[in-house]
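Yeah, one chain of the complex is gone here, protein chain that is, but the others are all in their spots.
Let's look at chain A:
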Amino acid sequence: MIDAPLTAVSFAPLAVALPIFGAALAFILRRKRRTQATVTISILIITLCLEAWMLAMVWGGGTYSVTLGGWAPPFGISMVVDGFSAFMLVVSSIVSLAVLLYATSQGMADGDEDGPVSVFHPAYLILVAGVSNAFLAGDLFNLYVGFEILLTASYVLLTLGGTTARIRAGTTYVVVSVASSLLFLIAIGMIYAAVGTVNMADLAAKLPDISPGTQTVLHVMLLVAFGIKAAVFPLSFWLPDSYPTAPAPVTAVFAGLLTKVGVYAIIRTETLLFPGNQLSAPLMVLAGLTMLVGILGAVAQTDIKRMLSFTLTSHIGFLIFGVAVGNQLGLGATIYYVAHHIVVQTSLFLVAGLIERRAGTSNIDRLGSLAKLSPLLSLLFFIPAMNLGGIPPFSGFLGKLGLVQGGAEMGGPLAWTLVAVSLLTSLLTLLTVARVWNRAFWRKAEDAVDPDPLLLVGANGTGGGTYDIVADEPASRYSDRGNTALLPKGMLAMTAALVLVGVALTVFAGPLFEFSDQVAGELMDQSNYIEAVLGTSEGHTR
């Protein structure tokens, strides 16, 4: 394995090393904002190309591993590239690149007024490094380290600027994340005590030998730790509490990536470490509750960002549903749905950021006239919103269709209940986004409760007439800006790009579904993974 020929996969560690190197560079360049932005963006583009190359290599199937430092597995650290991890890497890098460009454009438009943004770029790169590390990790402890890297970076990003609201939100987030990490670490300690290894391939080979009771304990501990990170009910309370206060690009990238890393870890646990769907029934119940409780929370919200945070947790339920179903159809649909959800949820949060800029608030009670003021913005909201609601022919519909088919194939009262719950959740999602559409975009701003002067001025063309008095008092942070500063071209362009990626997921659904189905097949046969890391399908014998 050490003398393996040089292939795309040999460069897998660079997907982690490059962003960290870039973070150091960006930190040195913190006084030169433009250079810093250029460095960050180019590092991310290089990483994306590298990951696309890896994806191209595993597109036809196959699992490869890289051994770091030449230590033979299971003693050394290995990184594993298979269809699933490469796919997740590429999707996450596309999203993080788009959000970074959005944030940079926002920074360029705003100048230096928004506080210590010089730490944004380094922290962002470290976040990307952590996410890549978690996706590539071939052993549990490296997965833990990956989680910690991304979490620490996310603490910094979430409390950016250190305002009262952000510190308050950050407290909940940090404490919950630390608690989940400690639980994960406890689980690792237990697993090491029981099995004597932390290498995932080695674990997969050896875990079946220990007693079923111990297996269940370890299984549940891992699921609880990952469940907090993935925001599965009842461990999801922290998410809608902490996400909305962060700056729009930060919320967007968190919504896209962080919970999905948790879902990724759950999928690995369920397919590689503890295959056989032993906990399928409890997972199904939790999936159903995640969907329902999340979406009912979303219905009650008036703030777009909070509403989106609730739909985010609600749709994690769909992913858990697919994992719990556990057949190839369900798992394949889950993989497709993860990609769809990352892209769509991130674009919606970016749009929410734009709405907040344009209208001075993201509270739907105070919004109105946006369809008239900015048709492009409403289009950018409309497409991902319909996508999220699962309207055909969008990718949300296709993903849900796959999940429902998976559930139907599984059969049984529980699976059918879950199918019904998922359809109900889709309807309620549609209701929440339709409410935002009706209020923020469709109705007249005059009908809103205490609308921002920005909306009234724009809606009446010149800003003259009855609203002169209101317009003279700039009530919001952005009201002293011209129209171009309200909606910078770069931010619009990046949101549009991400919406287009979402549409591309629909257009290329055929090959993508084929790919995710094949990946699901690979995931369900552990021997691929074990063989790739350890060289034999029996595992390492002591």
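By definition in this document, a contact is a pair of C-beta atoms (placed from the backbone, for glycine too) under 8 Å apart; a residue touches a chain by one contact, two chains touch by 3 or more; residues count from 1.
Quick note on the criterion: contacts and distances are computed from a predicted model.
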item: Undepicted complex member, UniProt protein name, chosen from "Ferrous iron transport protein A", "Aspartyl/glutamyl-tRNA(Asn/Gln) amidotransferase subunit C", "Hydrogenase assembly chaperone hypC/hupF" or "Monovalent cation/H+ antiporter subunit C"; value: "Monovalent cation/H+ antiporter subunit C"
item: Chain not shown: contacting residue from A:I167, A:V285 or A:L430; value: A:I167
item: Residue touching the undisplayed chain, where the options are A:S10, A:T35 or A:T152; value: A:T152
item: Residue among A:A179, A:L289 or A:A408 touching the omitted chain; value: A:A179
item: Contacting the left-out chain in the complete assembly, out of A:A24, A:A72, A:I210 or A:A300; value: A:A300
item: Footprint left on chain A by the chain that the document does not show; value: 141, 145, 148, 152, 155-156, 159, 162-164, 167-172, 174-175, 178-179, 181-182, 185-186, 188-190, 192-193, 198, 241, 244, 300-303, 306, 439, 447, 449
